[in-house]
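The block underneath contains the structure these notes are about, expressed in structure tokens.
The complex appears here minus one protein chain, its other protein chains still in place.
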Amino acid sequence: MNELGSLALITLYPVTLFGAAASFLGGHNRREGLVSAGERSLVVSFLLLTLSVLSLVVLFLKDNFSNAYVANHSNIDLPTFYKVTALWAGQEGSLLFWNWLLSLYGIAVLWSNRNRNRDLMPYVTAILLVSAFFFTNMNLLAANPFRPLVMDHAGTPIPYAPPDGRGLNPLLQHPAMVVHPPVLYLGFVGFVVPFAFALAALWTRAPGAGWLLATRRWTLFAWLFLSGGILLGARWAYVELGWGGYWAWDPVENASLMPWLTGTALLHSVIIQEKRGMLKVWNAVLVVTTYLLCVFGTFLTRSGIVSSVHAFAQSPVGHYFVGFLALGVVFSFGLIWMRREYLRSDATLDSVLSRESSFFFNNLVFLVSCFAVLWGTLFPVLSEAVRGEQISVGPPYFNRINVPIGLFLLFLTGFAPLLAWRRTSWPSLRRSFAWPAALMLAAGTILFLLAVRARYALICFSLSVFVATTILMEFYRGGRVRRRQLGESWPRALANLFLRNPRRYGGYVVHFGVVLLFVGFAGSSFNRSRAEELSPGGEMAIAGYTLRVENLEEGETPNYDFARARVVLERRGRPVGVYRPERRFYYASEQPSTEVEIHSTVREDIYLVYASTGEKGGAVIQVYRNPLVLWVWVGGIVLVLGGLICLVPMRREGPPIPKASESEGGAP
Amino acid sequence: MRPMRGRFLIGTGIVLAAVLWLAFTGFDEGKAYYRTVEELREEGEASAGKRLKVGGNVEAGSIVWKEDGLHFRLTQNEASLPVRYLGEAPVPDTFKDGSQAVVEGTVASDGTLEAVKIQAKCASKYEAEYGGESAGAGDSRS
Partner (left out) sequence: MSILLLLLPVLVVAALLPPLFRRGTEMRAEREDRICALRERKRVLLAAIRELDFDREMGKLSEADHEAERERMKREAAEVLIAIDREEGRSDA
């Protein structure tokens, strides 16, 4: 199996190179034969990568510890399910998995464009294959998943297999962590499609905004997965890491947030190019930046550059990533510069008070936020390069910048839909603005009187009311128009709003999810926590709750042993549940692991951690009271659902328009 | 058209200026200097009062829970540094004898580092044994 996987990877190497060259030449000289050979290369790459991935999975399932990757990420007693998912537990495997997803996207793009965009496709294929080439390169030279565990000095493998593997990191033995990497990677890799189309369109000077339309859904698709991946990561951190929070501005988290910020900006500004033929350069820059940030994000999570610059210097993967990124930046931005005439805008901004201008500020702020996060994340590296001293910036820096930016964006979320394209007249704005603004002020006043004094939280809650009201009004006014014009019933009118313009109304649902997310974020201003050593019968109180340890127990399983406390939680004297926070010790990896228990309500979470066994033999229980965390998860789900609605194809309305029956561009 | 462009430039300027100001203030509040245990010993008094991030190995057998917090020593080659952990969060799972740790805090007058945050990574015993080079820092996360 080792040989088969290895050979598939080695064969892949010339295939990607050949395919990229054939596609490019075929496109350039307009030779159908070459183009077709290039497309076949993409299909063959997918098959070879599938073979490679399957080989690795089989090695895991057969506990073949003579393979270094398997030995380092699995052990005999690991549940079968985790043996399969250990595929993406480490650097080598996840790079292989990345490459496989890339080729999967590749064949999906080929298939959906088999009768469309034929002029662009050779170049799209070439760019996909060049990307695949770089990842294959890394897998072969710097992070080979098929490396034998033991080699002599000449590099010849010595067939030695230890009796058992090192085991999978216990932190990764969690369902959220099993789906998180594939979902996130589907997001990261997905942005390669708009990237490839954008470069292909620039190269060929393709007429119109065809590439934008062809990739709009791909972009949305990738963005959805990226959002889902980030949320799953946050969820995993919350339930698994045991420090009571879900976001810490950790470099790894920032790595996924940055492309999300530019990707979200892109989703908005694309609409402007589509409607008004403006911001073409801007969109090209955003597409390129987003994909390169995705590659950069993979690099950050995989190379460990930020945790230590020295680790980066030693990590061979780093050089390949830097090389790939540098090449990507030079080539893409060079091409945009060369084609600046082609990208000239068809129109100009007419008024500050227009939808376009609100999108402009939305984009500006997203980009500024992304840059601030990038700067903060890389600051240790930059400061060491410039001043010879590593300085890190903590969460205060990130919060200081991103909280106001987030609030401004929240405001735009509510304000922008009130604006019309090109210009908005004051009377109509006043009319739309009155209710939301009044409710916002009312909510703010009531909260203030209820003694909510945290400044940002107060602003955030009030703005949330404002945005939620504008969204509801959009639905109400839209539905009323349909009722008046077409005599539809309310449920029917609302359903038709979605069907006739899924992107607009799905977008509102996404915005509503964002409102819920922000309410949840603001809740963190009121977090409380305390820790105490409790023996059986011991009690501790926090924020109206009392928790009493009933008993302590110990035990073992083949994989780990554990200490556990049985805790009865009461609110104002009434029992609300029994919880069993636990501390485990995994044998194979010799690592402890905390299993937290969470009492979750709409109001707040009570988060229980078995921190350690104390001096007196009792359990040190750490308890957190985190208000409104549930809103974050619900908001995330609403956001993803809204995104799915946006993906639904638009239903036509009214009398059929002649010859308008072509289907929409390349949807996944 | 011209005055329009001016207004957008002004808007952009305001946004950028506000963010720069926020960045500056937030930066001062959160910055921490990386030091190794050895560097810290060489510097002596000079580093007192600064917020520091110190990396080293947790000395085996030095971890003690006391009334005033968790005590342990960070070592690097010959140098060693006493640490008292005062943070709110429980110590991470990966923190144990021999693990590589980065602690964040300030040096008190008695030379103890009063830490508010601990990050830790397991010492990779298997890698040393097999002579591997894999398992980067990113292994514990996505």
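Note that the chains are named A and B in the order they appear, and that numbering of residues resets to 1 at the start of each chain.
The rule is simple: a residue touches a chain if its C-beta (ideal position, glycine included) is under 8 Å from a C-beta of that chain, and two chains touch if they have at least 3 such contacts.
Keep in mind that what you see is a predicted model, and the values were worked out from it rather than measured.
**Student:** If the full complex is used, which shown chains touch the chain that is missing here?
**Tutor:** Contacts of the omitted chain with visible chains: A.
**Student:** With the missing chain put back, one of A:Pro181, A:Gly297, A:Gly478 or A:Gly642 would touch it. Which one?
**Tutor:** A:Gly478
**Student:** Which residue, A:His174, A:Arg422 or A:Arg530, contacts the hidden chain when the whole complex is considered?
**Tutor:** Within the whole complex, the residue contacting the unshown chain is A:Arg422.
**Student:** For the chain left off this view, which of A:Lys62, A:Arg118, A:Arg603 or A:Lys616 is in contact with it?
**Tutor:** The single option touching the absent chain is A:Arg118.
**Student:** In terms of residues, what is the contact footprint of the unshown chain on chain A?
**Tutor:** Considering the whole complex, chain A reaches the absent chain at 3-4, 7-8, 11, 15, 18-19, 22, 26, 30-37, 40-41, 43-44, 48, 116-120, 206-210, 213, 274-275, 418-425, 427-428, 431-432, 477-478, 480-481, 484-485, 501, 504, 650, 653-654, 657, 659-660, 662, 665.
One rule holds for everything that comes next: only the chains that are shown with their structure count from here on.
**Student:** Starting from the mean Cα coordinates of chain A and chain B, work out the distance between those two points in Å.
**Tutor:** About 26 Å separates the centre of chain A from that of chain B.
**Student:** Which residues, counting only chain B, touch chain A once they are in their complex?
**Tutor:** 1, 4-5, 7-8, 11-12, 15-16, 18-19, 22-23, 25-27, 29-34, 53, 55, 65, 88-94, 96, 104, 122, 125-127, 130-142
**Student:** Okay, in this complex, where on chain A does chain B touch?
**Tutor:** Listed in rising order, the residues of chain A that touch chain B are 68-69, 71-72, 89-92, 143, 147, 149-150, 162, 166, 169-172, 180-181, 184, 229, 233, 241-244, 250, 252, 256, 300-304, 307-308, 311, 314-315, 317, 348-352, 357, 360-361, 364-365, 368, 372, 375, 380, 389-401, 404-405, 529, 531, 589-594, 609, 611-612, 614-615, 620, 622.
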